[in-house]
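Here the complex is missing one protein chain, while the rest keep their positions.
Note that the chains take the letters A, B and C in the order they are written out, and that residue 1 is the start of every chain.
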Amino acid sequence: MTNTTIAVLGTGRIGKMHAELIDRQVPALDLHSVFDVFADSAHAVAADLGCDVAESAEHVMASDVDAVAICTSTDTHVDLVVAAAEAGKAIFLEKPISLNLAEVDRALAAVEMAGVPLQIGFNRRFDPAHAAVQQAVANGSVGDVHMVRITSRDPAPPPIEYIKVSGGIFNDMTIHDFDMARFVTGSEVVQVYATAAVRVDPAIGEAGDVDTAVVVLTHENEAITTIDNSRQAVYGYDQRVEVFGSGGMAVSENPRSHTAEIHGPDGTHLSNIPYFFLERYIPSYLAEWSAFVDGLKSGQMPVTGKDGRAPLAIGMAAARSAKEGRPVRVDEVA
Amino acid sequence: MTNTTIAVLGTGRIGKMHAELIDRQVPALDLHSVFDVFADSAHAVAADLGCDVAESAEHVMASDVDAVAICTSTDTHVDLVVAAAEAGKAIFLEKPISLNLAEVDRALAAVEMAGVPLQIGFNRRFDPAHAAVQQAVANGSVGDVHMVRITSRDPAPPPIEYIKVSGGIFNDMTIHDFDMARFVTGSEVVQVYATAAVRVDPAIGEAGDVDTAVVVLTHENEAITTIDNSRQAVYGYDQRVEVFGSGGMAVSENPRSHTAEIHGPDGTHLSNIPYFFLERYIPSYLAEWSAFVDGLKSGQMPVTGKDGRAPLAIGMAAARSAKEGRPVRVDEVA
Amino acid sequence: MTNTTIAVLGTGRIGKMHAELIDRQVPALDLHSVFDVFADSAHAVAADLGCDVAESAEHVMASDVDAVAICTSTDTHVDLVVAAAEAGKAIFLEKPISLNLAEVDRALAAVEMAGVPLQIGFNRRFDPAHAAVQQAVANGSVGDVHMVRITSRDPAPPPIEYIKVSGGIFNDMTIHDFDMARFVTGSEVVQVYATAAVRVDPAIGEAGDVDTAVVVLTHENEAITTIDNSRQAVYGYDQRVEVFGSGGMAVSENPRSHTAEIHGPDGTHLSNIPYFFLERYIPSYLAEWSAFVDGLKSGQMPVTGKDGRAPLAIGMAAARSAKEGRPVRVDEVA
Partner (left out) sequence: MTNTTIAVLGTGRIGKMHAELIDRQVPALDLHSVFDVFADSAHAVAADLGCDVAESAEHVMASDVDAVAICTSTDTHVDLVVAAAEAGKAIFLEKPISLNLAEVDRALAAVEMAGVPLQIGFNRRFDPAHAAVQQAVANGSVGDVHMVRITSRDPAPPPIEYIKVSGGIFNDMTIHDFDMARFVTGSEVVQVYATAAVRVDPAIGEAGDVDTAVVVLTHENEAITTIDNSRQAVYGYDQRVEVFGSGGMAVSENPRSHTAEIHGPDGTHLSNIPYFFLERYIPSYLAEWSAFVDGLKSGQMPVTGKDGRAPLAIGMAAARSAKEGRPVRVDEVA
């Protein structure tokens, strides 16, 4: 039996990371080639990993590679998904699918038509701690879910240039949390109330975005999820999920950089929380690829196109809620 | 120098506790007498503690006692405050002052007129962990406050008979959290969004109340507070406060019944969270009395009449918000 | 049914504490009287608690009091035990029984002859966390016990005057740990190796004692216990017990003053460990009295005369081991 071959499209920060992980730590996948519109970027990654550079995305689609990982800029996602689907490739697609729901639907229709496997890159589902929280719900330890709290705070804001094209905090940051809310409750979101502010950096406000937000979701099963986001938690990358229910509570706490403790007359000092998302989430990315490989075998991908679409609709409702100062039903926007 | 003498009015659960604490663990206060409309209750407490039983509240007010602790049922609070103020007594008053803002104002006017000291019984401010969170804000460790999270979940619902007369979850449970939000931010609340459900027991809904609630507060200083309440956390009395700001984060976590840890092949088991509010908050009640004594000396009471009034207005806005499904400004209701 | 009456002999630090606890927080015991050779001390305690002052220990023994708590200086213990036994009183005796084994045996013989209940004041057995560790052994969670680690470090050394009469670190501090080793293993100690040093204060060495010690015990059941002691842990009163066995590990960790955590760019700061033994062990003293009351009913005292004697013999072996630089069998000294 031969390995699955895969090409990585887009060798920016996230694409480069995926290429490296696939090449070095995913034995069941063979890195076939990489492509980027910035050829230098693709060549640097290829040189490091010893794989080919594809001349174009079209060349990749025309090749005999089994799968593609689409890690390019968001505005190219849908066309690449359609092309990959038509070429019969298995698809791994970084989030978001698109910022436009009609475009999302065009991509998903192509995938469905072609019958190719598709997995959306919501890596946090594969974080061991978050996954254990979801498992605690699934195995009944938490009972009926009554309330969920998700904290998701970046250590520092991205460059203002990025903010301007990110689609806004709800599409850029909170989208992961909308996915997490659906994942741990197993229930769709029906209503959204969002309140937001510019507290970290006025330049973010001038760029038309916010940097501090609280979002309350009401789920079909009556569970209430509260999400809080900040673009800047000076103490590190704060990522916690808490599910409360009739039977108990499951929480994923932040890890620490290491486990040393210093005890002095004034108390005890612990090491800090990892600062960078790669430090925190590398195990989740590896588990994500393992799940992709398993999904190819079983025919059941763990994060589907529907899972990619739903958070976009919730994000639109959140943006409208924050703007209009009222709760917004998801079916108003989607 | 002689001690301050104090009479306790109302010897139900909370009044009895205060009488015992005062008698046994507050050296600067002498328990003078107790009173309750159920004379048997007052006599039992008096026999245990070796103090007098007052014939009536009027007798207390006419006596030479220095201070009164008003722990009677809510509907009697205002008249007793007015009487105590007119009699020149220092007043400790259990929350809530009243469920009616006009009545609250009548009580506070009498206190102001008489110039007597008044302290409202928001004991959680004196919990060592919550107080340390507030201190971290006050000393600048947290920087500007951006977001607050308060979790307040009872281990089990009260009797339905109590639910029916409690004034609703926002006046009964969340009132402590509204106070905590003002305390740790040092900023007034201007807007409230509340969403609630009946998840624990349908009988609570039939009694006209809810048992699960999420409330989002917007403060004058732009901080956003999220409160979540449940009438039933099966794992214990869950009481946490988290303040996030430009400089860091301060959190009060739940204590445990004891510090033993059992390590086995399947992981580590820790003891449970204290189940009963008295187990958790006894140190806060003691510190509250210590602050009362200090306040009598300094002339500055630590929890003022204004602090007693504000949460009631927030609670009214919350109730309206939950009913009307929209954010409500506090100045709409007060 | 009437309560058990009890007299407290000795109103120094520990006797005063017992008198207060009995009076205020042990409903099943009535504090009858107190006695101290320093009459002022006894009168101050009696005035505070509203009990009688006995003229002499003899008067106590001649009275109709049901029980006595012997909290006087160690050199008076044996005579008082003998007198109390002959008077038919139930006896609570602070540790150590005596520093002389022949005297210990004289006391225990008198108790046995009289058939009166006797409980030795090894309060740490009743600490909720240490007790949970012992329970984990008793219920099989730890399996066969292979190794025990006991850390017992005071926050600061006692006055040099006390050091001079304390009987040495092994009789004064480590005696609690010898008891704990027997308690959690359920097995007698057969051999002791001790090594010690003067590291905290040269004056302690000049007074003929040490301030830093490591003791290795070999138990009958082959378990090995390691104890480490210091007269000065600047970060607080460090009291931990760890039992390791074929089935797992049970540990009692140090509690903290409160549960607030401050998170900043450099890491997380926790509150300190309680500094004073009373802060840490009050719950254990209360549970000790509860066990005394239960023991009077059941006829089975939880900490027996044998439990009081064994640690003294281990301490003698430890002192000889530290002096001679070799392991010493307990049966060499006792």
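One rule holds for everything that comes next: contacts are C-beta pairs under 8 Å (C-beta built on N, C-alpha and C of every residue); 3 or more make two chains touch, one makes a residue touch a chain.
This one's a predicted model, so the numbers in the text were calculated from it and none came from an experiment.
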Listed by label, the shown chains touching the absent chain are A, B, C
Per the definition of touch given earlier, which of B:S166, B:S271 or B:S290 contacts the omitted chain?
-> B:S271
If the hidden chain were put back, which of A:P158, A:G264 or A:G325 would touch it?
-> A:G264
Checked against the full complex, the residue among C:H77, C:R153 or C:R256 that touches the missing chain is C:R153
Against the chain that's been left off, what residues of chain C make contact? List them.
-> 143-144, 146-147, 149, 151, 153, 193, 195, 197, 199-200, 212, 214, 216, 218, 222, 224, 226, 228, 230, 232-235, 238, 244, 246-249, 325-327
Can you list, in ascending order, the chain B residues touching the missing chain?
-> 234-236, 256, 263-273
At which residues does chain A meet the chain that is not included here?
-> 24-25, 50, 127-130, 132-133, 136, 141, 247-255, 257-265, 271
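Just so we're on the same page, only the chains that are shown with their structure count from here on.
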Could you put a whole-Å number on the gap between the CA centroids of chain B and chain C?
-> 39
Give, as an integer number of Å, the spacing between the C-alpha centres of chain C and chain A.
-> 57
Which residues belonging to chain A are in contact with no fewer than two other chains?
-> 234-235
